[in-house]
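One structure coming up, written as structure tokens, with questions to follow.
Note that one protein chain is taken out, while the other chains of the complex remain in position.
Note that the chains are named A and B in the order they appear, and that numbering of residues resets to 1 at the start of each chain.
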Amino acid sequence: MSEIVLDNVVKRYPDGFEAVKNLNLSIGDGEFMILVGPSGCGKSTALNMIAGLEDISGGELRIAGKVVNKVAPRDRDIAMVFQSYALYPHMTVRDNMGFALKLKKVPKAEIDRKVQEAADILDLTEHLARKPANLSGGQRQRVAMGRAIVRDPKAFLMDEPLSNLDAKLRVQMRAQVARIQRRFNTTTVYVTHDQTEAMTLGDRVAVMLSGVLQQVGTPMELYNNPANLFVAGFIGSPGMNFMPATLTNGSVHLPMADVPLPQEVHDRLGRQPDGRRVIAGIRPEDFEDATKVDGDGRARGATFKAKLDLVEAMGAEFYAHFGIKGQLVQSEELQDLREDAGGVEELTESGEHVLVARLSPESRARSGEDAEIWLDASKLHFFDEQSGEALTSAR
Amino acid sequence: MESENTPGRKSLWGLAVIAVLVYALFPVIWIISLSLKTPESIGDGSFLPTHATLSNYSAVFNTDFFPPALRNSIGIALITTLLALCFASAAAYAITRLDFPGKTLILAGALAVTMFPAISIVGGLYNVWRNVGLFDTWPGLILPYLTFSLPLCIYILSAFFREIPWDLEKAAQMDGATPLQAFRRVILPLAMPGVFTAGILAFIAAWNDFLYANVLTTSNAARTAPVAMAYFTGASQFQQPAGAIAAGAVVVTVPILIMVLIFQRRIVSGLTAGAVKG
Partner (left out) sequence: MATVAGTPTAAPVAAPPKSHGLTERAKAERKLGLMLVMPSVVVMILVAGFPILYAIWLSLHRADLRFPNLTAWIGLDNYISVLSSHTWWSDFFNTVIITVFSVGLEIVLGLLIAEAMYRALYARTWIRVAVLVPYGAVTVVSAFAWSLAFNPATGFATQWLGLSTPPLTTRAGSFAVIILSDVWKTTPFISLLMLGALALVPEDLYKAAKVDGATAWQRFWRITFPLIKPALAVAVLFRVLDAFRIYDSVYIITNGSNNTASVSLLGYQVLIGRLDLGLGSAIAVLIFLCVCIIAVAFFRFLGASPQRR
């Protein structure tokens, strides 16, 4: 039994700055929990508090039922994989992996056995006698994982372990991390800023922003039912499109079309004042080239004409950029999302706000031309203009 | 480097290298040559000895004050170095790893202490040492030597400790090490080169001292080698002490030179580690 519970955990620095605010999170035994969010959101701080490398300013941290706020890292029986790997440069791979066991005075034969086992799983057997300086980045990463595996701890904590690897290697290692976790069934808390990693690795994902937990759920829950604007825009790549909208009886007025709302959306929205202004969101993948959509599909949504500013050919699909009229309300979440994406807002030549639609690879759409686009109305999300809260999430 | 490495240029710089070498070794070769000259040929004004002899060396070692002086120098310099390294490692570790008030003050203070003129310190010590019985003793020299060896070691060790990534200690904590275990098994092995370098430089500084030893010693009990050399000129049993002085000088300095040449890479890195930081 090694579940980890954060109960109202707060991290406050001496100057008053709160890096983590009232974090409530339960991680089940054997669960793979991802903490994701932009830099500065408090995810690493939270991880360090679980590890014991940072003090907890308020609230309780419980591991396997015991309150461990004051327990030193070495007594928590947790293994950590650092972003920089933190391998001991003066020790061989074998000694690096066996260090923790040696400190516990485990008999040498057993240390060798465990190290050999981990080395076999991680394909490190030929490197056991080498020092970290003589290993490639990927090999070092595996040694860092091996160090954690050998200890057979109550939980693995991983702080962006893949971010120092190049893209292709990262994809390979992602799969290996997932396999290892499943094989050992150890509770794992994994921190990353990359939402793709979060979506593909986690049993559940916790999205954080500015020290506050935004939403926690399975990847599909976050994708389909984001609790607020930030989660909606953060999860999914390319990100969700946002536009100003007005709700009227049974339909919504969008900048490019008036769309009647399907029954299920209408039900989830509940009663809304007529003419209420909201922020509407729809993902690029919920658009399509209208010529590719059959009658059934068309009934579920609406079509509109758009002048395509730019069409990117990806091979498996097209991404079409087009502009819409109407000013988007500036909310803090949108600002945060923009900063996370690099800080530049995309505008057309005429200064219009840009939306991105994913079109089928057989589409004939071209840059600079007009096209008829269809959108899936059942995939529309609506958010309150002021608070950013989702109006349509099933809680 | 310059792209126009014509043969002309190369030989010019080659000449410069040779010039620098001559510059550096000239006095050393001179003193060795002088030590090998027979007493009669001392005054003949030649650079190299016409007749070489080792009699100067045997004369020097046969005196009753030179061998003890050598022993004193070795012992005092060694103990000073060990003490300085111990205190400085602890201080350097605290300064680079721990958070506590007064860090900059201590570093600035250490720097200031190296600038104190020895004469300003030694006067007071002369009187106090005589009153507490530390005059002409090993501790009587070791303590003042710490005024320059401690700050030196603190600076060099701080520079080296700062190079060790913080993450390694965190990893050691997670692996189950107590702070002492983390220090012993992770930090110390990585800091060894720095410790070694600081030790060599401290030893050289202690060995080199003249003022403190000259004032605070008076007999074979604690007189060090550099002072013993100056003592030669007063000894009346030598007609021409120059040869003996030279022999003494060689014995005093050549071992240090050999040590310096063996550890040259370390020394250069140590000297530039703290220094270039400005």
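A few notes on this one:
The rule is short, and it goes like this: a contact is a pair of C-beta atoms (placed from the backbone, for glycine too) under 8 Å apart; a residue touches a chain by one contact, two chains touch by 3 or more.
Model, not experiment: these values are computed from the prediction.
Although one chain is not displayed, its contacts with chain A can still be listed: residues 8, 10, 12, 14-16, 22, 24-26, 55, 57-58, 70, 209, 212-217, 227-228, 230, 331-333, 387-389.
Residues of chain B that touch the chain left out of the display are 1-2, 5, 13-14, 16-17, 20-21, 23-25, 27-28, 30-31, 34, 42-43, 45-47, 87-88, 90-91, 93-95, 98-102, 106, 109-110, 113, 115-128, 143-144, 146-147, 150-151, 154, 179, 204, 207-208, 210-211, 214-215, 225-226, 229-230, 240, 242, 245-246, 249, 252-253, 256-257, 259-261, 264-265, 267-268, 271-272, 275-276, 278.
Here, only the chains that are shown with their structure count from here on.
Of all the residues in chain B, the ones that touch chain A in their complex are 165, 167-168, 170-178, 181, 185-186, 189-190. Every residue of chain A that touches chain B in the complex is listed here, in rising order: 51-53, 72-74, 78-80, 82, 84, 86-90, 99-100, 103-104, 147, 151.
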